[in-house]
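The complex appears here minus one protein chain, its other protein chains still in place.
And now, subunit A:
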Amino acid sequence: ITWGIVNKVFCSFKFQTKGQKFCRNEFNLTGLCTRSSCPLANTQYATVREENGVLYLYMRTAERAFFPAKAWEKVRLSNNFVKALQQIDENLVFWKKYFRQKCRQRLLKITQYLNRMRKLELRQKTKLVTIRRKIDRRYLRRENKAFIAARIDNAIEKQLLQRLKDGTYERIYNFPQEAFDVRMEEEDEEEESEVEEEESEKEEEVETDEDVERELEREYLKERNQEEANSYDDSEEEREFVADFEESEDEDMDIEDAAQRLQDGTESSDVHEDSDDESDMEDGLSSSSTKKIRTHKRAKISPKVTKKRAKAHVEVEYETPEVETAKVKVFS
């Protein structure tokens, strides 16, 4: 009777999906809604349940059907799986085979999942943390601004130059500082004189060969002196072909030039210049036209004289107190 009602009319424990009927009753042996596994429909019923990791065998018989509070008999099963199986067999000796089998299966399943839980406990647990969107976005913004304020490349360069100055790279790099400065001063004077000469040139239109010769000679000698001062010992330096330096200002220079610079210091370029100068001089001496060559020489020589620097003019570096033009912050 019960089954008729429970099955056909209504059962509060029944849970139906497209393919299957489930039973939500706690004491259900299989979890499915079937005639033989319905705890409501069968007065004689047995289940295995686990509470806090301890397994119990629950049994209900017809005799106790009218004492709902005392209906279920609870037997604690041994932790030992084999023993627990035996206990089930003992307790359900005269019961239907169905119950014994299902109880044993259920016991197995439960012990398996309990074991798995224990193993997982021993493993590393990943802590799941909420994504704090606002906060993460804020940090990202702050990081970007901090990055802009940091000017990391500048800081690194400064540090490296400081280290060079302090002498940590003593034996490796050799920039003869004094000679360099002296040369810089002389170049400076030279430039000033050049500037003056240029101005005076513009006013005079006619010049003699002698003047040309003299000036060329003077410049040639100056260059010669410069080369000697700037050459340095490269014997210990490791020769490497380095690719493009993106941060370098030498955009005009070729890669080959850079490699050359590395390898031979300024010697190669000097040699280059020497040969060119000589050829130029010869040309100058041979031809008769004055002003044309003069300007030509000017144009050709002045950049060469300053070829050591990156750009096509003399850069005289003064020591000035650093005036940082930091980004102006609007004070709110």
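Please note the rule applied: a contact is a pair of C-beta atoms (placed from the backbone, for glycine too) under 8 Å apart; a residue touches a chain by one contact, two chains touch by 3 or more; residues count from 1.
The criterion applied here is as follows: contacts and distances are computed from a predicted model.
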Problem set entry | Absent chain [UniProt protein name; select from "Brix domain-containing protein", "EXT1C protein", "Transport inhibitor response 1 domain-containing protein" or "AP-3 complex subunit delta-1"] | "Brix domain-containing protein"
Seminar exercise, completed: Missing-chain contact, candidates A:Q44, A:N115 or A:Q159, resolves to A:Q159
Seminar exercise, completed: Listed in rising order, the subunit A residues that touch the chain left out are 123-124, 126, 135, 139-140, 142-143, 145-147, 149-150, 152-153, 155-157, 159-161, 164-165, 168-169, 172-173, 175, 177, 180, 238, 242-243, 245-248, 250, 261-262, 317, 321, 323-324, 326-331
